[in-house]
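Below is a structure I'd like to ask you about.
The complex appears here minus one protein chain, its other protein chains still in place.
What follows is chain A.
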């Protein structure tokens, strides 16, 4: 029997994280942190980034070869080199269109997130409000919101961006609302007991426990919402409205048989989606450290 036990060398079983075991919306579990073992940061980076880049390059070259060798017409498949040419040539237009769509998506995301958070707070405070909202949110979640675009264009006029912003915000609202509400209900009983034992005031409980508990869930919702906002804002442009966004540019280019140019705008759309996704993922990761 060891009488003088060594300090701080404890092989305690790691406690299961209750937030991970929760059933329900899969994407809502905050991401586990990746901890690369061994190697320096540079080597890790190379190991992580180089393989997908290599794959991408190989695929592009392959497509180029196939298109050129088989003489595939551009309306079937534009060659990567042609797309790149168009991208360089139309860079200012692609950028302008990306910014136009991006602005709609951003405003929509912010509006949807704010409404989502406010309603989630209301639902978490009062059960009746939750009961009223639940079926409405479920309905909104299953309706393809973009399908409403033509109706909204008639409603707000075809020169207004309001319809697109509205569509993006409705799409963003759902995941933010659901995840934030879940987060607000995620306060662990032991924390509640602890704060009660300290005779903490309701505002102390909210500020020091409820909000920090809910934050990672909110940011998870925001990450999911960001992609939805971009997709919705862009697809909504396919159905009419002002002709300055990526969606409009893609349809215009395709309609005038400029397939490589259409693809160039598609690349702009991909980059826009990536920016939204990467930024919100980063915020989410920072918010869910130490969980």
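Everything below uses one rule, namely that a residue touches a chain if its C-beta (ideal position, glycine included) is under 8 Å from a C-beta of that chain, and two chains touch if they have at least 3 such contacts; residues count from 1.
Here is the rule we use: contacts and distances are computed from a predicted model.
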I notice the complex is incomplete. Of the names "Amidohydrolase family protein", "ABC transporter permease", "Response regulator receiver domain-containing protein" or "ATP-binding cassette domain-containing protein", which is the UniProt protein name for the chain that's not shown?
"ATP-binding cassette domain-containing protein"
Selected residue (touches chain absent from view) among A:89, A:154 or A:204
A:204
Residues of chain A in contact with the chain that isn't shown?
1-3, 5, 7-8, 10-15, 188, 190-191, 193-194, 196-200, 204, 208-209, 212, 289-291
